[in-house]
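A quick write-up on the structure given underneath.
Removed from the display is one protein chain of the complex; every other protein chain stays in position.
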Amino acid sequence: MIESINDKISGENYNTINLGPTHPATHGIFQNVLTMDGEKIIHAESTVGYIHRAFEKLAERRPYNQITPITDRLNYCSAPINNMGWEMTVEKLLGVQTPKKVDYMRVIIMELARIADHVICNSILAVDCGALTGFTYIFQQREKIYEIFESICGARLTTNIGRIGGFERDFSEQTWKLIKDFLTEFPKAFREYESLVNRNRIFMDRTIGTGPMTPENALNYGFTGPNLRATGLDYDVRVMNPYSSYQDFDFTIPVGKQGDSYDRYMVRSAEMWNSISIIQQAMNKMPEGPYHADVPEFYLPPKEDVYTKMEALIYHFKIIMGETKVPIGEVYHSVEGANGELGFYLVSDGGRTPYRLHFRRPCFIAYQAYAKMIEGSVLSDAIITMSSLNIIAGELDA
Amino acid sequence: MGVDTKVTIVAAPEGHSEAGFFATSLDKAVGLARKNSIWPLPFATSCCGIEFMATMASNYDMARFGAERLSFSPRQADLLMVMGTISKKMGPVVKQVYLQMAEPRWVIAVGACASSGGIFDTYSVLQGIDKVVPVDVYVPGCPPRPEQIIDGLMRIQDLIGNESLRRRNSPEYKALLASYGIE
Amino acid sequence: MKALTNRSKVAVNKELSFMERLYFPAIIKGMAITLSHLFKKKATLKYPEVQKEFAPVYRGKHVLKRDEKGAENCTACGLCAVACPAEAITMTAAERKKGEEGKYREEKYAAVYEINMLRCIFCGLCEEACPKEAIFLTDEIVKTSYDRQDFVYGKDKLVEDMNNRIDITKRQKKY
Amino acid sequence: MELIFKASLVVAIFVVTLLVALYSTFAERKISAVLQDRIGPNRAGPFGLLQPLADGVKMFMKEEIIPTTSSKWLFIFAPCLAMLTAGMSSAVMPWGGNLIIDGETYSLQVADINIGILYILGITSVGIYGIMIGGWASDNKYSLLGAIRASSQMISYELAMGLSVIAVVMMTGDLSINEIVKGQPGAHWNVFYQPLGFIIFLICAFAETNRAPFDLPECETELIGGYHTEYSSMKLGFFLFAEYINMFVSCALIAAVYFGGYNMPFINDFGWSPNTVTIVGTACFFLKIAFGIFFFMWVRWTLPRFRYDQLMRLGWQILIPLSIINVILTGLGIIVFK
Partner (left out) sequence: MESNNAEHTKIVEALNSRFASSIKEIAEPFGALTISVDSNNIKSIIAFLASEEMGFSFLTDVCGMHYDTTDELGVVYHIHNLYTNTRIRLKTRLPKAKPEIDSMVSLFKSANWQERETYDFYGIIFKGHPDLRRILNMDEMDYFPLRKEYALEDGTRTDKNDTMFGR
């Protein structure tokens, strides 16, 4: 269709290329039908929905505590942020106040998850530029983050970490040790990676000026997170609406200038350094206290109590069966996900499952700008732009 | 689609005397070569794809099995690794990719979603890719650990090593493909 | 646009110095880095030969525990199935008969207990839901297989072997 | 006798070329692995040494797919052409000095034609037709893009390559490779006299062999497989093979033109017999080639790749002017010093 219209306009013959859904550079599965003039992209049209999994419908049929594992699979590169965003949303609805220690523990985990996510994005950007080796160096550090997650919750990627009200268990000695090791190891490895890639002129030439964006346009397209900050606007949910005691930590908001791929890359890099510093601060200031809020109606009692105490047994059954009273109401809570503002709009009618749960998925909203961003550039740029936007298929299609 | 899921005879090398499944010595030699040179086509759609990256990266290094040359062109691939949720919209694409692959070809379903739909028993998700293409090895887990993915690869290697060259021309195999509507 | 906070900090420097313009300094530096890895210890875990020890709380294959006398803990209450987001657990309850006290701890037991390992997402909610400490996830991985029927694990595969008991005390520890 | 020797030399060189190319694929996998803190293939045979064999057998046994919309004969012809030209170019390489057997002198060079360098440049530019025809005949848009990229890249970089060679030829005064090698005895290698020309030549060699950072014709993340996307089985094998042979020949050419070929410092100080000197020289030559191949791989696994227009800019706006300057400087140098 497009081809024929354009043909009429210019009298030239354009070429149509189908970029995706199984193209190697589309990591997940995005389809873009490109109308090309040689290597130049004249028009692009994105198709999404190739892994639409009906999260929102699924969430209407699952009790609150079973939704945590579903949120894992939204942005699977940084599952803990989703988990905790969801838990905080429910806590907001229930009016649960979490202890400071829980907040700090959450901050540590979320920042680790952010590093894990940005590591993927930045190293894959280099891979798409053709430099594979940096990816393998930095991925070893990601394995370390996996180990930390595994020692807390027992899984590497889809963590299902934390519970409504706090954590399922306290961090063990081993976990603290792993985190400390990570804090000393990661900066070294990351510095090495940065000196391998950051100032390499080939890499800079490839990324500077590809997929630029103005802040006004970005805002209009609903960009958030690093992609918005790369354009120069310092919107960060952690600062604007601090959750989980983020106001206690001192960190800057890295911003870019032109909103091109290099800006996005550098903003993510700087955010990783910030995350390291936040984790360090949280470790230093870690308060004493319980690792979960005292809410017997929502937080499972310890197993010993279930056998011995009637009250605990009743709560146990009620929580598992999803029969605890949930207030009627609606609540929107957002966290700074690795790719932007990850929002949860939860409507409860007091039943065992949410009446409606809508996820504000930053990738989904940002990705609609992609087709416009690559028009007029060349095929190689389109691929770089896609990588640097860090679109995660799970989050895109929900 | 709509194929009875119980048709999974690909994997079962039943004793079939002549020109059948059992490998002869030439078959063995070729099998040995093939199994050490599996070029996977990663059809990574979601979470499992990230674990696949971990499998390819330094810590687990799938290259040790001779399987590190990812060939994104289906023509050159030996092993289709489907990793992640396959929605009904994606189903035909998987089948298309499978059709484009050159014989001999194998399929691994990595992870709960690809194998059975996993947690996503929903209107939009294909309940296991064996509804559109024949699957040789299933890898459970959501997502599977790299160890499990390597395990799956080694199972495929076993399968390849013990397979007759002519199995692909055997009536059983043709019947299997026919049951998926593949000529 | 106006800045929203006073915490923003420009993180990008796109100006190339003359040396950087020449390509070579960065290339040589990069090549030195990759070359230095030639002599480093390899990070690879040789998996089938060397197995990594998983965290004690790892969520792998399930086990149905027995108590010290060898009686099955499970009472077929069905809470694990209710708690399962993937709906992978199926069971049939049966009444314990006289003389079976040594086999089943509670008066009811699961005559059939099946977990579909292909469906299972190993989230650990069943373990949390169990009021009888009967089901646990272990640090063992589920093996791959050729046939999807092999993945419906019945009691034969799930119930622990008394001669080869699985230690789950570490899992329960809340620190 | 002469004939028998030449025939056996041809066979030997052919076998060696194939072997080197075969094991280059293995070396690439191993080198990439060790640079990336990995182990690399280690299952096929001891240390994975049979890996290339496994790949070869597998490819031979794989189904051939010829897309129905492709031009069938060209589709088949293309990989053959690529392979053929790759194999031909090693004919003029002087693999060593002279062997003296029974008082007769035999040159370790198949054909000492007096325009050796031109021959190699010519043959490699025919080789591009293999890629171009292959990409075009596949009737796949990605392949076509790859083919277009390959041909324009070749054309642009051949100019600079030729110009940088001219500087060397000006110094030697001969187009025969053997003469060029003989012109750099001991450690008087051209690389010390022609550093700029060497760098230009090296960059162009990367581009001519389609190796990273100039692997645009096939770059996996953009064009899937580029010109060989539609190829399966041994036809793909030929393409991949041709790439490695080209790399081998390029390294040999670099070693011959800039690193003194079979020359080696102090080789005549040991008082060895001429035959020993020749054999040691040949070994030395292969050592240089091996280092060259390692260098090619090392670069590939370190650097990101260029974009198409940047590649063209580098070729036309930087390398060609530089190589012209190099020619002028060389001319001035010759006038001043000789």
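Chains: A, B, C and D, in written order; residue numbering restarts at 1 for each.
Just so we're on the same page, a contact is a pair of C-beta atoms (placed from the backbone, for glycine too) under 8 Å apart; a residue touches a chain by one contact, two chains touch by 3 or more.
A quick note: this is a predicted structure, and the numbers were derived from the prediction, not measured.
Among the chains on display, the ones the left-out chain touches in the entire complex are A, B, C. Check B:Arg34, B:Arg75 or B:Lys89 against the missing chain and you find that the one touching it is B:Lys89.
Within the full complex, the residue among A:Ala54, A:Cys153, A:Ile319 or A:Ala338 touching the omitted chain is A:Ala54. The missing chain lies against chain A, touching residues 48-49, 52, 54, 56-58, 60-61, 92-93, 219-222, 235, 240-242, 321, 329-332, 334, 341, 343, 345, 347, 356, 358, 360, 364-365, 367-369, 397-398.
Residues 2, 4, 78, 81-82, 84, 87-91, 116, 119, 152 are the ones on chain C that touch the missing chain.
For chain B, the list of residues touching the undisplayed chain reads 5, 88-89, 116-117, 121-125, 127, 131.
Keep this in mind: only the chains that are shown with their structure count from here on.
Here A-B and A-D are compared, and the pair linked by more C-beta contacts is A-B. Rounded to whole angstrom, the centroid-to-centroid distance between chain A and chain D, based on C-alpha atoms, equals 46 Å. Each chain gets a centre from the mean of its Cα atoms; for chain A and chain C, those two points are 22 Å apart. Each of the following residues of chain D touches two or more other chains: 35-39, 220, 224, 301-303. For chain B, residues that reach two or more other chains under the stated contact definition are 58-59, 61, 64, 70, 72, 119, 142, 145. On the side of chain D, the complex with chain C involves touching residues 34-39, 298-299, 301-303. Residues 29, 33, 36-44, 48, 50-51, 53-58, 61-65, 220, 224-225, 228-233, 236 of chain D are the ones touching chain B in the complex. Across the interface of their complex, chain C is touched by residues 62, 65-66, 68-70, 133, 137, 140, 147, 150-155, 158, 160, 168-172, 174, 192, 195-197, 199-202, 204, 208, 215-216, 219, 232-236, 239-240, 251-257, 262-263, 266-267, 269-270, 300, 302-303, 306-307, 313, 316-317, 320-321 of chain A.
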